[in-house]
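All protein chains of the complex are present and in place, except for one that has been dropped.
Showing chain A:
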Amino acid sequence: MNNFSYIQADKAKEATAAKRDDKSAAFIAGGTTLIDLMKLNVENHDQLIDVNMLPFRGIEMTKNGLRIGALERMSEVGEHPLVVQNFPAVSESLLLAASAQLRNMASIGGNVLQRTRCGYFRDTAFPCNKREPGTGCPALEGDNRNLAILGTSSACIATSYPGDLSVALTALDAVLTLENAKGKQREVPITKFYLLPGTTPQKETVLEADELIVAVTIPQTAAARKSKYLKVRDRSSYAYALASAAVGLEVQGGLIRSARVALGGVGTQPWRCSEAEKMLVGKAPSEAVFRAAAEVALRGAKPREHNAFKVEMAQNTLVRALSEVASL
């Protein structure tokens, strides 16, 4: 870790301007991703801009849905009655993540921006295209057990977002509110927020250098109310997903009227499965229907030596999650 200076911003503008003026600065919220990466010398920032004093707070129902301030903590949001009742998948994705201590520190904005757990990325002794573009990707022929099978490129196969929350947000069409140094706000659907690695795995999101995440808004829908997040991992708690599924179903008159499906742990970004959703709509919920959708969801998967199991695991996770929300 290198030495750095620290400022605390009271106004959004102060923070974004400071970031605009210093290319090597970083915002810090809970610090649970940032400080780890700085200790590993994966990220070196000469200035940290503390955003915790900014007024990006509140968990409230608006006409566009539930609006969650970017600085709310994972634990607060996960346990909030509005979230538990209307967006169970979001609540579960938060409460199944990390540990109680981390959830108390970690913010929603920081969660959305957490970085890959690829072991090569996190250890500067290795080459890594994401950390140092052009140096190569040792994961292709090495330890790829935790990495992606969907959306990969020959430059990078990392689950660039390894966490849980954004998987649920992706399934439920959440929208991020961003604000730049000019004080201008824009809305970006989370499905358009993350970028595929392609030839530039270092570029992970559409967030501009001077932009802050202000809030996340999740539309209130029947499918969101009947949603679920299922996470499969190497131990019962405190581990990233090997595979996960966020699903929501609206069933009327015995038929699926709308479906929301996203997968975690298997894509280079939270993986929305629109084709699978289309297949579900209009059908009566059954294991066979869910299985067919799961197969479509994993179509095009490119498994490698150590992560081939994820194809079957993700399919089964999806079938299980759908079966549970449909109370099969």
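Annotations for the structure displayed:
The definition used in the following text is that a contact is a pair of C-beta atoms (placed from the backbone, for glycine too) under 8 Å apart; a residue touches a chain by one contact, two chains touch by 3 or more; residues count from 1.
The definition used in the following text is that contacts and distances are computed from a predicted model.
Candidate names were "Nitrate ABC transporter permease", "Xanthine dehydrogenase family protein molybdopterin-binding subunit", "Ferredoxin" or "Aromatic ring-hydroxylating dioxygenase subunit alpha", and the UniProt protein name of the unshown chain is "Xanthine dehydrogenase family protein molybdopterin-binding subunit". Interface note: of A:10, A:123, A:187 or A:275, the residue touching the hidden chain in the full complex is A:123.
Interface note for the absent chain: among A:145, A:203, A:283 or A:302, the touching residue is A:145.
Seen from chain A, the chain kept out of the figure touches residues 1-3, 40-41, 117, 119-120, 123-126, 138, 141-143, 145, 232-240, 242, 306, 309, 312-313, 316-317, 319-320.
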